[in-house]
Each structure stands twice: as C-alpha cells, then as structure tokens.
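If you scroll down you'll find the structure; I have some questions about it.
Missing here: one protein chain of the complex. Every other protein chain is in place.
And now, subunit A:
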Amino acid sequence: MAGIEELSPGSGPVATRPPEDEIDDDEDEDLDETLMERLWGLTEMFPDTMRTAAEASAHCSVSLVKKLYSFSRSALWVGTTSFMILVLPVVFETERLQLEQQQLQQQRQVMINGPRMYFVIFIPR
C-alpha cells in the first residue's frame, strides 16, 4: 500500500502537481519504471547468496561466450592462412603430378592397345 501511495502524483500539494499531459507521461514513465522495479523487486525473494551466484554465473557465461567467439575467429584466421602458406602449394603440385601421370598412363594404354582402323567399303549404287 505504501508503494501505491508514493507513486501517485496526486499525493503532493496542488502547486507541485505537474500539468495534465505531464501527469500521463509521468504515469507512463512511472508505469515503466514500476514494471522494472517490480521485476527487480521479485528477485528480492531469493536469498542473497543465490542472487550473487546467479549474477556472477550470468556474467561469466557472457564473457566466456565472447572470448570463445573472438578466439575461434582468430584461430580460424591463423589456421587458414598457415594452411594456405604451409600446405596448399604442395597439395596443388602433387595433385597436378598425379593427374599428369594418369594422363600419361592413359596415353600409354591407348598406344599399347593399338589404333584400330575399321575399313568400310562403300559401294556407290
């Protein structure tokens, strides 16, 4: 009951009462604030230690997620560029070599099998 009395704008003398539209704004603002304050007030039902523990763990998990995100970003960049410099050229060259060797083998196969020519005799009518 004390809370409602405090928040009512009509509680003070007439001179200090804010004008009509301001009263509505104030009420709206008060209502928003009231909502937050009410929600905050709800947390007071939990014991102190639990509140601090929850706050600390929330804080920690947020910072952990941030750190993990930035770590994974830089790890991905370092990994990709290092792989690009250290491993990629060798991979390209060995694959090219393999393809060339395959091609050579194929050519050799064709040569071994021998060209087959089929003679077609065309008799004009």
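The rule is simple: contacts are C-beta pairs under 8 Å (C-beta built on N, C-alpha and C of every residue); 3 or more make two chains touch, one makes a residue touch a chain; residues count from 1.
The working rule: contacts and distances are computed from a predicted model.
J.: According to its UniProt record, what is the protein name of the omitted chain, chosen from "Glomulin-like isoform X1", "Guanine nucleotide-binding protein subunit gamma", "Mitochondrial import receptor subunit TOM40 homolog" or "Superoxide dismutase"?
T.: Answer from the record: the omitted chain is "Mitochondrial import receptor subunit TOM40 homolog".
J.: From the list A:M45, A:I85 or A:M111, pick the residue that touches the absent chain.
T.: Residue touching the absent chain, from the options given: A:I85.
J.: Name every residue on subunit A in touch with the hidden partner chain.
T.: Within subunit A, the residues that touch the unshown chain are 78, 81-82, 85-86, 89-90, 93-94, 96-97.
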